[in-house]
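This is the structure I want to talk about, given as structure tokens.
The complex appears here minus one protein chain, its other protein chains still in place.
Then we have subunit A:
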Amino acid sequence: MSAEKHLLPPLVRRIGLRLGAALPALFCVILFTFIMMRVLPGDPAVYFASGPNAGQAEIQELRHKMGLDAPMPVQFLHYLENLVTGDLGRSLTTGQSVARDMQERLPASLELTLTALALSLLISLPLGLTAAWWSGSKYDQFVRAFCSACFCIPPFVSGILLVYVCYYWLGLAPDPTGRINIFLPQPPRLTGLLLIDSALAGDWTAWHEAAGQLVLPATTMALFVIAPLTRMTRAAVISVLGADYIRTARAMGLPTWRIMIVYTLRNALMPVLTTVGIVFSTMMGANVLVEKIFSWPGVASYALDALVSSDYAPVQGFILLMACLFILVNLVIDLLLGVLDPRVSVE
């Protein structure tokens, strides 16, 4: 009881401090993307008023409607004012508000990234652990080669290859378009994560379909991050294996699995978890190609489409969202590190 009373306030204070410290960084991100988008060549009004017979008058009208005819500092103030009220602007590409688009598409990206991350951890943790255990052996060499191969193949190649083999050639996978079989109704939306929504609704057909659609894109993404995670696990485990407590455990005759899992892996997880944080943030932003190949309605492909058509609001919204996610993920990783190793939270 008393331990909890002492523990909780510093934790809350720590979260508060971290979030507060992130605010200047967020402001810089907002300012930077705002200027970047306007410095880039390409006038969104011209791009969108491009129907036949749309002349200069329509272009001017659209510029006015979008507020692009005001001076840049005024535009920025308007943008900030809207941001405070939670209005991220309107997307011309989809005709909807950016906030709504993000709300609809973020779960798709999250579901894909989390699945891919879980998949890659399932593969790379055992691989890294065993490679370190038998380091220098043939097996270790093989793992190294496997990691290099995975890392060398860019996702757009492995994605297209997987589609070609698993869908087009063998017909094993469902068609690589979107999150669920297009002929099926979507489960009622609660979290936006289809696996969770369909499970909550008890709709197991939908769950299986959604899971099936996830296999190929998640594998594509996982393949690319297996290498850093495995290598990091291996290095961390090797450094732990030399520790006194492992020698003691061996001398005491503890079973090998216990030494491996409980004493080695757990103590080696700290650097791995830090890497996971970085890998996760990178995956969220960098899965544009995977989303394109698998027609995945996520945020990254949304931002790319907007960038190609100089649609300011969605790009700004996307970068802001990514910045926030990055900050949050780092915070969560920090807290998790505290769970793994209490010494971290004491600091």
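Note that a residue touches a chain if its C-beta (ideal position, glycine included) is under 8 Å from a C-beta of that chain, and two chains touch if they have at least 3 such contacts; residues count from 1.
Everything below uses one rule, namely that contacts and distances are computed from a predicted model.
**Q** Tell me the UniProt name of the left-out chain, picking from "NADH-quinone oxidoreductase subunit F", "Rod shape-determining protein MreD", "ABC transporter substrate-binding protein" or "Branched-chain amino acid transport protein AzlC".
**A** "ABC transporter substrate-binding protein"
**Q** For a quick check of understanding: of A:Val29, A:Leu106 or A:Leu121, which residue touches the chain that isn't displayed?
**A** A:Leu121
**Q** Who touches the missing chain here, A:Gln75, A:Thr282 or A:Ser295?
**A** Candidates A:Gln75, A:Thr282 or A:Ser295; residue touching the omitted chain: A:Ser295.
**Q** Going by the contact rule already stated, which one of A:Pro44, A:Gly89, A:Pro155 or A:Gly317 would touch the omitted chain in the full complex?
**A** A:Pro44
**Q** Could you list which residues of subunit A touch the chain missing from the display?
**A** Per the touch rule, subunit A residues meeting the hidden chain are 3-4, 40-44, 46-59, 61-62, 65, 92-96, 101, 104, 115, 118-119, 121-122, 160, 163-164, 167-168, 171-172, 174-178, 181-185, 205, 208-209, 211-212, 214-215, 218, 266, 292-293, 295, 297, 301-302, 305, 308-310, 336, 339-340, 342.
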